[in-house]
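A selection of the complex's chains, in situ.
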Amino acid sequence: MYNPTVMDHFENPRNVGEIADADGMGEVGNLSCGDILRVYIKVKDNILEDVKYKTFGCGAAIASGSMLTELAKGKTVEEALAITNNTVADALGGLPPKKKHCSNLAADALHKALEDWQTKK
Amino acid sequence: MKKVYMDHSATTPLHPEVIDLMKFAMEHVYGNPSSLYSLGQEAKKYVDEARQKVADLIGAGFDEIYFTGGGTESDNLAIQGAVYGNEKKGNHIITSAVEHPAVLDCCRNLEKKGYELTILPVDQYGMVDPEEVNKAIKKNTVLISVMHGNNENGTIQPVQEISKIAKKQGIFFHTDCVQTVGKIPVHVDDLGADLLTISSHKIYGPKGVGLLYKRKGVRVQPLIYGGGQERRIRSGTENTLGIIGFGKAAEIAARDLETENRRVKVLRDKLIKGVLEKIPQSYLNGHKEKRLPHNAHFSFAYVEGESLLLSLDMKGIAVSTGSACSSTSLQASHVLIACGQSQELVHGSIRFTLGRDNTEEDVDYVLSVLPGVVERFRSFSPLGGENAL
């Protein structure tokens, strides 16, 4: 069902966890569809120094979160804002059609985390 | 890597004796059973032998068996067939909230076409209350369809009591026995069934073949018209190879019913005990006693089923889940929801269904692997822990 890249990120998800003193946090999804993804960011000098995530979701959600953190880490805020669900899905080498929304979760959570950072700043 | 198949309610491998007979039939039984020459009549003999075997399995008459293309078709033929075939009797159907989609979606479609439908609620174990059936009956009720054993949580319904109520009111009673046949005794008279569904591939026979038992005298309109096979109820050249395999599987199911299911139940009980002991916040779904002997169905808080399933697969363990993420419709198990379970727990549900090929080692292996997998996903989860719901 999933390609080897997705399975790799599913098996060995990168950057799982929380950042205790995060500068921003974003959560999307709701329990009724079972999809929840939370992203934590640490921002310094306009650079995303650290990105971590947690999810309650399917294989695609776990892999999307993992890929997202890899894509976002080390990027400028502007570059991070440019990451979309398609960026994530493409980097994973594609997701099954009905799993596209799982990559939405990841990108949306990052954008929310950036908003959170902006308002706190 | 160790391979443990524990999804026998989804489908089963062919029994070796079924394979042997089917290999023989592939080479030697190729006539069309409707043909008059000897090659055709020979094929017919094999089909008739199979018909006798499946009839014997459920205590039915030879002439009350109608072969179909599977359990789903049999359910549809029973329901659409009985409703369309008895329009003068009424236009109201009663079924339960925990039926297989083959029953539930078929009934919902009839509702769209203007028929009246009552979907009975169930208790926390997924059990229908016969009293509710009684209350739901109207003057125009033509059919009651309640399954024998549930394919998800394994709960066994009080089918005898329900069929008695139906009979008293002169209403046809259909029961889906796809999950119970070969697991617990299924006898058409004991169950009081007018119509009864069985599928071959759940009892170590081939996929794509099933049967509808139709009690003599019950009117059913065909779904499929044509050459008039299966005494006009189900046209189409007979799936001889599939039917022959199904017959053999039925013979074996009858023969091994008691011993095999006693054996499997011991393993299953060990699995349930082990899981509930080793994994905190794990819950057994379905009824504790009134359940299929091979079914162990759990919900684990704070984890999602599809991820669990994929991780177990990587360790060689095949199971299924009621999580929304795993279904084509992205909807969580209607069975667990009907039992009143929270969406979140439903998402973390995993079904183990044991079978002939499972050993105690398999159970031990699952018990050695599962707690770690659950734990790992819990550590990823934004739910639970300090963020507990």
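Going in written order, the chains are labelled A and B, and every chain counts its residues from 1.
One rule holds in what follows: a contact is a pair of C-beta atoms (placed from the backbone, for glycine too) under 8 Å apart; a residue touches a chain by one contact, two chains touch by 3 or more.
Note that the structure is a prediction, hence the values are computed from the model and not measured.
Across the full complex in this structure file, the chain copy numbers come to A x1, B x2.
Just so we're on the same page, only the chains that are shown with their structure count from here on.
In terms of their C-alpha centroids, the spacing between subunit A and subunit B amounts to 40 Å.
By the touch rule above, subunit A contacts subunit B in their complex via residues 2, 10-11, 13, 16, 27, 31-38, 54-62, 98, 102.
For subunit B in complex with subunit A, the residues that touch the partner chain are 302-304, 306-307, 310-311, 314, 323-326, 328, 330, 332, 342-344, 347, 379-383.
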